[in-house]
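A single protein chain has been omitted from the complex, and every remaining protein chain is retained in its original position.
Right after this comes chain A.
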Amino acid sequence: MLKVIQLDKTYGSNKHSLKNVNFTAQPGEVTAIIGPSGAGKTTILRSINQLIRDDSGQILLDGQDIRQANKAGLRKIRHHIGMIFQNYNLISPLTALENVLHGRLGAKSTVAGMLGLYSNEEKTEALELLDEVGLKEYAYQRCDQLSGGQQQRVGIARALMQHPKMILCDEPIASLDPKSTKIVMDILRRLAKDKQLIILINLHQVDIAMEYADHVVGINSGAIVFEGATKTVDDDVLQKIYRQTDDAKTVVSANEN
């Protein structure tokens, strides 16, 4: 279980700051964080694996506080937290297989990682994971030759290579067409159920959150304004999450149509 307690982060400008953020995310569930642009969704996600250093609070993953870890400890924790991104962030001149193998870097010695010395088991597993996301025949293709949806699936396979307890998804479908969106979201939901992973997703699209999430966290101006089961989200809740922003108007009218 992931438990975020009283997380605070202040930037020079008020944008992206976090104020007393509390929420939980359960294994086996898809948890969606929704809210207007600039509300701090990305800041929350990146605080969890400490790509962004927050100011104060606690982030407990299975009872262990990530914020207290030293450098080596943090590396070990990160190894068990997968992350996928809006822009996929694969190393594009390398093949899909090599990118998936990068998921092992956190567990390897410095030199073995630098030189890309992977064991036969690791190579076989990487190929199996590509098969699992339906990309086995693309294993030896350069990632910049893959479509957006395919690259995102390579990203998911890289995350799975980490044997993760949790996968953080930072706007994973914002650059994808509807068909790829469905493929990627279906995979994420299946992973939550089958492997009992914590799937934590930042989303812009409310309808996707409603369709796929079990649990919704609503954020506005860096503060949590809603947390609860997806079925308890109604128009009033959405109004509260998206209040006073241009985004809110678009979303609400889109829902009405």
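By our rule, a residue touches a chain if its C-beta (ideal position, glycine included) is under 8 Å from a C-beta of that chain, and two chains touch if they have at least 3 such contacts; residues count from 1.
Criterion: contacts and distances are computed from a predicted model.
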| item | value |
| --- | --- |
| Which of "Phosphonate ABC transporter, permease protein PhnE", "Lactate utilization protein", "MetA-pathway of phenol degradation" or "Sarcosine oxidase subunit gamma" matches, in UniProt, the chain that is not displayed | "Phosphonate ABC transporter, permease protein PhnE" |
| Options A:4, A:90, A:133 or A:185, residue touching the unrepresented chain | A:90 |
| Which of A:81, A:135, A:199 or A:241 contacts the chain that the document leaves out | A:81 |
| Options A:2, A:18, A:61 or A:105, residue touching the unrepresented chain | A:105 |
| Among A:43, A:162, A:202 or A:221, the residue in touch with the chain that has been omitted | A:162 |
| Residues of chain A in contact with the chain not shown | 49, 51, 75-79, 81-83, 85, 87, 89-94, 102-103, 105-108, 110, 113-116, 158, 162, 168 |
